[in-house]
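Heads up, one of the protein chains got dropped from this complex, but the rest are sitting where they should.
Chain lettering (A and B) follows the sequence in which the chains are written, and residue indices restart at 1 in each chain.
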Amino acid sequence: MKKKMYTLLALLMVVMLVLPACGQKSNDSKKAGENSSTSSEGEGVTKLEPYKLTLVYPGDAQKDLALVQEEMSKYLTEKINATIELKPIDWGSWTDKTNLMKISGESFDLMFTAGWFGYGLDVSKGQFLELTNLLKNQGKDIPTVLGDDFIKGSQISGKSYGVPTKKEFAQGFGFLLNKALVDKYQFNTEGVKTLEEMEEMFKTIKENEPGIVPVVSNKFANTWGAANYDNSMISRDSKELKIIDTLEDPKFIDFLKRMRQWNLNGWFDKDVVTSDTSGQADNMIKSGKAFAIGQSLKPGKDKEMTVTMGLPLVQVETALPYTTTGEANGAMLAISRTSKDPERAMMFLNMLYTDAKLLNMLDWGIEGKHYVKISDNMIDYPEGVTADTQGYSSPGGWMFGNQFISYLWANEDSDKWEQFEKFNASAERSIALGFTFDETPVKAEMAAVSNVDKEFQMVLNAGAIDDVEGTIAKYKAKRDAAGFQKVQEERQRQLDEWAKASQ
Amino acid sequence: MPTLASSDVPVPTVTVVPSRQRIFRKKIKKYRALLLMMIPGLAYLILNNYIPMYGVILAFKELNYVDGIFGSPWAGLYNFKFLFNSPDAYLITRNTVLYNGAFIIVNTSIALLIALLVNEIKDKVVTRFYQSTFLLPHIISMVVVAYLVYSFLNAESDFINRQLANWFGFDSISWYNEANYWPYVLVIVNAWKSVGYLAIIYFAAIIGIDKEYYEAATIDGASKWKQMTRITIPLIAPMIIVMTLLSISTIMRSDFGLFYQVPMNSGPLMPTTNTIDTFVYRAMIVRGDIGMSTAAGVYQSVVCFFLILGANFAVRRISKDNALF
């Protein structure tokens, strides 16, 4: 009796799996038959049909993409009888192309997403599968690797729709400084500096280095804001889950006045309102014409930026690291509703957190061709290959799986991941960690408010306007006219609901 | 031999006279070759434009991916709300319309001037050189133009502030902070970019004028100026009218690159640079919502539609042949 039931069930499974795969190669089923008889390890693995996974992520199509894809497929066939199609989409066309994929119901399995990249929106529109059961079965290693905070932080109303990359789980705040000048004037960059201490540095630079701008770009205001408020909504000092308006917070107003003073002191560049958008800010750092630029930090950030900017930089902190929902959902992979085999997709995800070989293939390409190992977890370019001539430059380790098992490059600190562990552990958690605001009910107001924000924020951040309080008043009036109060009420309502549910 | 368009034929009540329908059928038969010629174009319009028009319903839906375009719940006019509830609703509409109005006037005048003057130059090589240079700005992408404008206007390494201010003795201006200058900047950049294109159209129209007119005029002793104002301009007037009508049909739309990238998305400039398209774009950064962007498109289309109906009606009153439809 029991045996009959099992065969019936198996048959049903086969039919269900084969049907959607009909469009694919006809010899698939034959291969599957062979496979099921050979592999016989563990539970469900025995009956796996061949399946092609599609992974969609932002980035450039690399010259050797097909090679890497093939190599990964070979490895995956061994492990979970799957092949993979890597589908990078240019950043600039991401919005258009993925919107069309989602609306037209195109079938794909995994997609990169993030809080700042439309995660909440896609979840509210039903694009991503809820992962609770899959995480219990096929992806059971993932929660162990990530830890509770990470998983909870990335959830929406208590449910997971994506698995976050294990990477830095907090943001540090401060400046990147020109190292030559730091050395020249023997500035101390250890520990957390107050704004007054920073001002001493800027003053010194202004007085002694006439050709050099002390602070370039208005980015620091954002950095400072992120250090003091969770998503500009909840004060970091507050123990109470209460939505506030930063424009009414005396601390924030004082800060804006300080920015005005910095501007009057001539510490900013002349184009401070636009120098980020135009790329001029970066150029001035690169050419050594500027001393400092605001920056969100993590361990080793200065080393990374030294490489990309081409001149030695040091980082200095102005606040202790802080963890908000934005860090937890800063980079994730989600399974699409159009996936034909979500279980397999989750198996693949699970491997990205546990299988160093697979992850490093995706991150860095093929060993011997795109990189060579110089020690256990350190790699470098092979002979004769440079950053410009490599065939597979990484899409970014921060996008996939467990970054802590990803290899490190020769120019990085060999204890980078230990530093990260320490950093993650040391960070202060926001009391609203895990709260994601669903904008749907107030999307009309949000849209109008965001235009008002754009009009006033940058000028205030740059201290480029005389009457700070008057401008804030104008800003507030216009924002209210756009429906800001309704947005605030909705935020508080959702926050209360979230607090109740998460207790 | 003027033949009346079918709709204008008065319907006689007497049955002996062939009915309106029969005349129409006869005409169709007579002109079937011409109508057949239009079939490829018509098929294309249906495929490229008319079938996809069902998408307009997205403006009235709260789209979710699971239910798709047709299955998603209706949202009434909610998607339009962000446009009209915004304190900027009037400003962005005004900016869009006024800029386009200025573009029509400025670009048309300069383009006409160029076309008329090029026509005066008889040296082919020189003409060819001028024409190719005028078209150059048209093929440079707006993003690159934005960088170029920035290199001229930014305060750190700028050309205008350092050089020209020295020469002419005015104070340097913080261009990306002062909204007042931007109507001029944008009109100039736009003219620079599109005048060549327009001039070519007018030039083609001038070239098409029968040379006999001029010969006759020269014999009569008409001056060059007279020839220009009495022959050339009246004869290309239909072209000018059509071009203007076509511009009116896009008067609610704006070139995103010109209004977003060229001002470097600078906040203080928004009072004079924010248009409907940039407003929608900035709104969508927060939340990419297809329903809302479709709604904005519908708003633009509807306003243009009524404007163009009015303009076309006016033109029809004066000269039926020059109307668009």
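We adopt the following convention: contacts are C-beta pairs under 8 Å (C-beta built on N, C-alpha and C of every residue); 3 or more make two chains touch, one makes a residue touch a chain.
Note that contacts and distances are computed from a predicted model.
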Task: Protein name (UniProt record) of the chain left out of view, among "Carbohydrate ABC transporter permease", "ABC transmembrane type-1 domain-containing protein", "NADH-quinone oxidoreductase subunit A" or "Putative tricarboxylic transport membrane protein" - done: "Carbohydrate ABC transporter permease"
- [ ] Check each of B:Ile105, B:Ile121, B:Ala216 or B:Ala314 against the chain that is not shown and name the one that touches it.
- [x] B:Ile121
- [ ] Go through chain B and note every residue touching the omitted chain.
- [x] 1-3, 5-7, 24, 27-28, 31, 33-35, 37-38, 40-42, 44-45, 47-56, 58, 69, 114, 117-118, 120-121, 124, 126-141, 143-145, 147-148, 151, 154, 156-157, 192, 196-197, 200-201, 203-205, 207-211, 223-224, 235-236, 238-239, 242-243, 246, 249-250, 261, 285, 290, 293-294, 297, 301, 304-305, 308, 321-322, 324-325
TODO: For chain A, enumerate the residues touching the unshown chain of the complex.
DONE: 61, 63, 87, 90-97, 99-100, 103-104, 114, 116-117, 171, 222, 276-277, 279, 282-284, 286-287, 289, 295-296, 298, 304-305, 308-309, 326, 330-331, 388-389, 396, 398
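What we mean here is this: only the chains that are shown with their structure count from here on.
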Task: Geometric centre distance via CA averages, chain B-chain A, whole Å - done: 41
- [ ] Under the touch definition given earlier, write down the residues of chain B that touch chain A in their complex.
- [x] 62-66, 68-69, 78-79, 81-82, 85-88, 147, 150, 154-156, 174, 176-177, 264-268, 270-271, 274, 279, 282-290, 292
Task: For the chain A and chain B complex, residues of the former touching the latter - done: 95, 99, 102-103, 105, 118, 121-122, 124-127, 269-271, 273-275, 277-278, 280, 284, 337, 439-440, 443-448, 450-452, 454-459, 464-465, 478, 481-483
